[in-house]
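What follows is part of the complex, with its chains left where they were.
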């Protein structure tokens, strides 16, 4: 499914090298001030350009084509489109017969009998996340000014020492390799009571969205996997006031699947970019044997850099949907 | 929401100390041989009794009350009920005014204005997972004989050395404390092509269900968080034959959100049981101050032990839904 959300419903479309990628958001309350400039800050965070990101650059200007009138949302679907500009489809022709390792090339061909658009990963491209970032901007407006997101990359290439990040990226680029990382998103000022157990716990919805972001392979809340190594007496978060503030926040702001008013803490593990410039040996479906593959095209050494705002957007979308349900 | 699934739709209900817990499953194909004995093996794996589990024991006999005729599923909703037998509600009266740390007591009271059933955690009780296990049995029948699940506890109390598990459990019990753990579920023989990107990736659906299981705080696929520490050249899974078999399986059988025919590998981090027998200091809403709390009742030292089959069931349900969609 390319739509998600019970009330705040996000529908996306587009392919990497098609005419456009877009998003239509249903369930946006009427009366939210919104213009195209509101999307700039988050779209900039997603844009290529920094060390470690792809040389493919696009202006990524959002076009609001429905749902806003006189500067305010109308209650009707809010649709935002992004024209694809800088497509070099020639780069990708080879991958139908020689699918790239750890890419969707092969599974997409199998699943859609070869009719999928293979150019630049088609619908599997990270470019599709433009719509998610746009939806995240609206989601944050719904969550209100009290909600404060702070998202950072806590780990790259195995180290948590931020001073070494630049060095690791450069060394991966030189080696024609790629690196992964961990993104931590924190959200303060999220009202208590969001989450609809049994099946729609706050964790379930956030994780559902995060695992639809390409390259995410792990999600944890609060202490996460570390919690599995703690005793109950260490891990339990004692309540210390009538607002439900807790002395520690090992739960990451979610208990019993419901937000408890403490800071939401969630981390996503991002795998290393699958497209690497160095030669790889993988199956060639034309020759029917394992053969060397060199991937051409322009790629990110570390997609984690650009994914941070996508992770934040996913968290905001899930929380906005839960807020509108409550 | 207490229902989940697009085609294979599971609806659950019940409270820990109510009359029953139950599950109704819609979308079960007609013609699957099914009787109550089919549920025994998995229900036994979930049952209390071993060291580290609660002394509250119930027979947990499933009653099929609709959807089976002459020993086969009919295509109509399959409903299975479990009578609650061994309830000792007196144990829990105190928790309305003095909510237990890291339990849903407080958030549930806030969310439902005090109308929630607090006895034994009410609808938040792990007892609700009986229905999930029952649905998992049916899901595995839908996935067919080729699908082979193997689920184990890979870590308890911080160690992966299984020889030490018993010792750790006993020592936690003696200390009136609890421990967490990690459960790994592997599924072989899952057909390639399951998963409906963008939003319904195989990982998204599995994680959605896993994070609705009480006590799960982290989920990862394949190498998971370890992938974030690898280079692309190490992490990429080279395809080695026309079936899509890969030399390594760092992706855990899912690429681009779609199963690739290799073994599915998923791990869930289970937090230590929140109910511990030792005294804790937490807020008392009657006295309006932090005060000592002693939790009475019967509890699991390590819920991980009984959660393994629940994790496996969740994975099976997600895959069955995806199979029926494909």
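Structural remarks
All chains are identified by letter, namely A and B, in their written order; residue positions are counted from 1 within each chain.
Please note the rule applied: a residue touches a chain if its C-beta (ideal position, glycine included) is under 8 Å from a C-beta of that chain, and two chains touch if they have at least 3 such contacts.
Keep in mind the model is a prediction, meaning the values are calculated, not measured.
Whole-complex copy count, one sequence throughout, 2 copies displayed: 4.
The criterion applied here is as follows: only the chains that are shown with their structure count from here on.
For the pair subunit A and subunit B, the distance between C-alpha centroids works out to 26 Å. For subunit A in complex with subunit B, the residues that touch the partner chain are 1-4, 6, 10, 12, 99, 101-104, 106-108, 110-111, 123-124, 128, 155, 157-158, 172, 175, 177-182, 192-193, 195-201, 203-205, 207-212, 214, 216-225, 227-242, 244, 246, 250-252, 255-260, 269-276, 278, 280-283, 285, 288, 290, 304, 326.
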